[in-house]
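The block underneath contains the structure these notes are about, expressed in structure tokens.
As you look at this complex, bear in mind that one protein chain is not there, while each of the others sits in place.
The block that comes next holds chain A.
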């Protein structure tokens, strides 16, 4: 089966099992407490009803009243500060629900607001997150240089570690702050920050709901907003570093397959392109190794070198282009440098390459072999195997 389909099916199965396991564990953890609590509360309710001699109707009315009044208990929710808070929870998809539009017009506007705001916010956080990662990478490199370390390249592990620690740091700072201001325990505040920054947003703990904070404590309000937005950026940066590449995997494989099919077709038709002939292939950029005939058109240069390479390419497996590690075939690359060829033929996932430190920004190509980045080393170590397993792709999912 096609790799993408296999991957997708595996992911679906994973998710279902994950849900089943989660459900079972939550059941085990919470069910008993729930029934115990329910019993106690119903007892208490019975007591209170008897004590005050509520009629059934009146009690229902009371219930309705109390539930409806719940958001009001926390203060004015829809003045500007509260609305801003609400707008944040909408476009970041946190969605506490501590305040939800009551009017139908509010609901309609909320939907339109979300349609435009959510993609904007997603793109903004990823954009800012990528910038942050770049700055961190730069800083880390400078630090490594200052410390006089031998290899000043910033590996993926370094970046992931720094990212993970920043996330933890963000959560802890928030937990400390909110436990102080809201009077929660540190653990509950940490839980609140976690649920907020993962945008789950249950609403069981919501900041700015005590003592009319929204109206009366503007610095605290400003801090909360900034914290949420900055925290989401930090998490976004970490996601950009670690998860984003996986989101584009199927697309890349699809593209690679398409290129593969096209080049196979071309090879089968055995087109002898002359140097100056118009190349029909837009793959030229992407398949320099396997299909250099088209590359020749663009760069009608080193004909003898090309011929030489074409021969070796034809003799080798015809379709190494799908292999991410293709580029490491030593006789072609002529150097241990993974970066260029990779970028050329595997010009696919910029996040993937960008997040690996071996940027092509230095002429020190020869030192590139020491890039400690895991994908890089994984790939380069694949090079001998590449010839035998041309379909081997990146080791991750």
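Just so we're on the same page, a residue touches a chain if its C-beta (ideal position, glycine included) is under 8 Å from a C-beta of that chain, and two chains touch if they have at least 3 such contacts; residues count from 1.
In this text, contacts and distances are computed from a predicted model.
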{"item": "Undepicted complex member, UniProt protein name, chosen from \"Mitochondrial ribosomal protein S17\", \"Exostosin GT47 domain-containing protein\", \"Distal membrane-arm assembly complex protein 2\" or \"KCNK3 protein\"", "value": "\"KCNK3 protein\""}
{"item": "Candidates A:140, A:159 or A:195 - the one touching the absent chain", "value": "A:195"}
